[in-house]
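Missing here: one protein chain of the complex. Every other protein chain is in place.
Then we have chain A:
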Amino acid sequence: MNGVDAPPLSAPLTISFDYTRSLGPVLSRFMTGLRERRVLGSRTADGRVHVPPLEYDPATHAPLTDLVEVAATGTVTGWTWTDRPLDGQPLDRPFGWALIRLDGADTALLHAVDAGRPERMRTGMRVRIRWAAERTGHIRDIACFEPGEGSADPLRLADEPVTVMTTPIRLSYTHTTSADESRYLRALAEGRLLGQRCPVCRKVYVPPRVCPADGVPTETEVAVRDRGTVTTFCVVNVPFAGQRLEPPYVVAQILLDGADIPVPHLILGLPADQVRMGMRVAAVWRDRASWTTTPENIAHFRPTGEPDAPYESFQDHL
């Protein structure tokens, strides 16, 4: 079984999506204000002005509707310096992060200060907003802050208020498989299907995994055939983004001969409405030259023409 192992397989994984958020009455006015080069704060019952605005008074819990405009110039109350900006940050050259209390506000907001070099940063320094040229009603309408006083004049725009903001998220990872998953994937690259047997319940898992019934890693390697039985299935009728096949098509759970847990895969080669539980199917491998360490080496499964398996033969493996 284990022997000398190659290191676990790993691969880059980048996830990106847009968060689209409704703003509600307070943040809608705040973001609409930014589009007009105005900064609005909310006033709590104790008379303090909060920027960014709060939606509810932390003391009275009343909704805050009293928004007031504050200056686009303020004072740094805390800071640090970043030599190597990260992906997505406001500036792509060294800059300062600072808490900035705008004139007229009682709380500070966090933003970037384009100060050029760290020696220019200090607590108490005066900074002003550098507005983005294109403003959409988003916190990034404030491109950054810069040392100095004064700011561009506000505009009066007749546009509809901003009610939704979209923030793109992009994260990069290195995904690393377990040693057992790696052996499974490397076997796939050789056209073999590998299972592993739980030392306690003796069930064979494909792909190998920690046994969910016993909480122990599966140990003994078991070769599994590339044919099996459809235990259950669904017909996909709904089109969606990124779909590779024209609906309708069938995704089935297939209990490979010699395994105790089914794997999901496509069933092609017959009309969708003819797929049935118990149907015998075999893997259709892609061209050997294209095999890599992925389950995509199997293009799909197709019927073998054998008689259907009796229900009793797979009823415990659904």
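The rule we apply is simple: a residue touches a chain if its C-beta (ideal position, glycine included) is under 8 Å from a C-beta of that chain, and two chains touch if they have at least 3 such contacts; residues count from 1.
Here, contacts and distances are computed from a predicted model.
Candidate names were "Acetyl-CoA acetyltransferase", "Nitrogenase molybdenum-iron protein beta chain", "Heme-copper oxidase subunit III" or "Branched-chain amino acid ABC transporter permease", and the UniProt protein name of the unshown chain is "Acetyl-CoA acetyltransferase".
Contact with the undisplayed chain is limited, among A:M125, A:M165, A:V281 or A:A309, to A:M165.
When the missing chain is restored to the complex, the residue among A:A189, A:V210 or A:C234 that touches it is A:V210.
Touching residues on chain A toward the chain that is not drawn are 8, 13, 15, 19, 21, 23, 27, 30, 50-52, 54, 58, 77-82, 86-90, 97-99, 101, 107-112, 118, 121, 123, 138-140, 165, 167, 169, 171-181, 209-217.
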